[in-house]
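The complex appears here without one of its protein chains, the remainder shown in place.
As written, the chain order gives the labels A and B, with residue 1 at the start of each chain.
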């Protein structure tokens, strides 16, 4: 039973950290909360019997992507909301609409999930890196290729957009 | 028959040269090209006529097929020419008189900046007219018919920078278009009934299996409609006086050699059909008769020298129609030929006068020209003499021949004879009114006369004057084409005398009314309401304006927002409305898009649940 409780506990941490990310004022703080959230989800992955995914979550997500965030924020001074006064709206005007919409969505999702036929529990067992690797380079080879193209496109686009233009801005 | 093949293409070729090279050509070269085109045509037509006279004395024509134009169902429409004695007269007149007019025009239009364009149109005009008369089938005839209409439009509106000229050109085009439409309908009907549009086949069919009475009646009527439009007869005659807006040689060409004679030619050509519908033949006679009287009366009150001549043309064409209606075909076509001579002479003479008096056309601002330009005046007088059928002139030969046949004709009769004689009387009155006011009395123009030196002005006039005098005696052999004159025996003996005396009487009346009694007495236009009415062409223009033009314009105005257009607009309205609705969604606010996405998902889920 302990492990179950650890799972729920990690999920709670992920939720709280995510909320702090979404509502945060300071970009660096928010990023650190995001790291926490990711690590908590990695914990969940591990407990769900997916150690490989948990490792990737920590290494790639928290390790690489979030570091990219941190570097970008620090080097290019993308600090928090420093908006002019005219843009400032009241708390309710900012949050009421999105929360209402999302709440509707959440209720619908919950309704569907609770009325679903998922009577089966998760079987205790581990899907290891070996299994994942075999599947990845077997039936999913095409998907891997496509993903590589996506990364290449991301690379080129990132390089192009972020390049400092010496001939003035193209508007 | 190379000559026959090339006959209408000489002017076409020179037209192409002139229109392509246009302003790059000097006056000399352009003149040479234009005159060569027509001249070669004239020589070719002489050759053709010679061979026609040699080869066929029986009345058979020559056919020259060039190529198959298109297939009309199973019927071949050929691009082919047919020449018989009627065509022979026409091609000789068109190319011969056309050549002389071109010569005159070269001098008359010498200083115009668009000289080449003018000569090009003139050449095309001749080409179209030659195609019209040479056509072996009615489709080709229609091509020439439309070509003539186009060229008249181009030439009447030649000085298009003056809006009045453009309006006159448009009027000529639209009014003749009414006739053209009727002609086209006639051709459709004819094809439906006879299954061919070959003229000779149609005429031959009438011998063996003639058209039904009703079909003949309708076809003849529709063809008459076409002829009436082109030949400026009642009720489609209103374009002709306005057509004087064009340069004078154009008027000469339209009136003498081409265009207005097309209608007469058509009826003469389709005589075989008309004989099946005597009522329509009678109608032809009535149209001619009324036109000649109305035009004569209108001519009595004109002040513009060219308008007088225009109305006289209408009235002379009226004589031709009357002759055709009465069955005096030979005389009518002969009159067509002699009329071409003397009317070309009159118009070119008028052109020479107009040039001399600084483009003044009002006869009340001329006067006393006999002493100042005697040569031109005498040539003009010869033309007038032929016009009123003065004994000894060509006009006398042909017009008296028409009048002589009226009395005994089945489709005409004594009434027509009397009207024709009255018409001859009126002709002579207005002709000599013109002569007395223009050539006698004091000189009333503001400027001195311009000297006339150019040989190209005088030479065509002299040749035409000789033709106007003796042209009636040119042998034509028209009797090979037409059946024998209806009345072999003539009516009472006094008829001939009266017909000869009537024009002479007219001269006397004109002398009493219009001759300037003293050297200084001013000639003034009339002011009475009758005079004004007559001056305005007996109110035909205003009547048509009120009855046709105004309602049409009114209708066009209220339908400015086209009813049919609304349907089309509905499509654009539909698209536009949807576009507006969609545009509202395209706010450019990223978060709004995301929210819409969320809402869509929610709705989708709701759909799944329900």
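In this text, contacts are C-beta pairs under 8 Å (C-beta built on N, C-alpha and C of every residue); 3 or more make two chains touch, one makes a residue touch a chain.
Following the convention adopted for this analysis, contacts and distances are computed from a predicted model.
Enquirer: Choose one: "Polar amino acid transport system ATP-binding protein", "DNA-directed RNA polymerase sigma-70 factor", "NADH-quinone oxidoreductase subunit K" or "Iron ABC transporter permease". The correct choice is the protein name in UniProt for the chain not shown.
Expert: Cross-referencing UniProt, the chain left out corresponds to "NADH-quinone oxidoreductase subunit K".
Enquirer: Which shown chains does the hidden chain touch?
Expert: Looking at the complete complex, the unshown chain comes into contact with A, B.
Enquirer: Can you list, in ascending order, the chain A residues touching the missing chain?
Expert: Within chain A, the residues touching the omitted chain are 3-4, 7-8, 11, 14-15, 18-19, 21-24, 27, 30-31, 34, 37-38, 41, 44-45, 47-50, 52-53, 56-57, 60-61, 64-65, 68-69, 72-73, 76-78, 80-83, 87, 94-95, 97-99, 101-103, 105-106, 109-110, 113-114, 116, 118, 120-127, 131-132, 134-136, 140, 143, 147, 150-151, 153-155, 157-162, 164, 169, 171.
Enquirer: Mind pulling the chain B residues that touch the left-out chain?
Expert: 586-591, 594-595, 598
Just so it is clear, only the chains that are shown with their structure count from here on.
Enquirer: Could you state the distance in Å from the CA-based centre of chain A to that of chain B?
Expert: 91
Enquirer: For the complex, give me every residue of chain A touching chain B.
Expert: 97-98, 101-102, 104-105, 108-109, 111-112
Enquirer: Show me the residue ranges of chain B that touch chain A in the complex, using the header's touch definition.
Expert: The contact residues of chain B facing chain A are 595, 598-599, 601-602, 605-606, 608-609.
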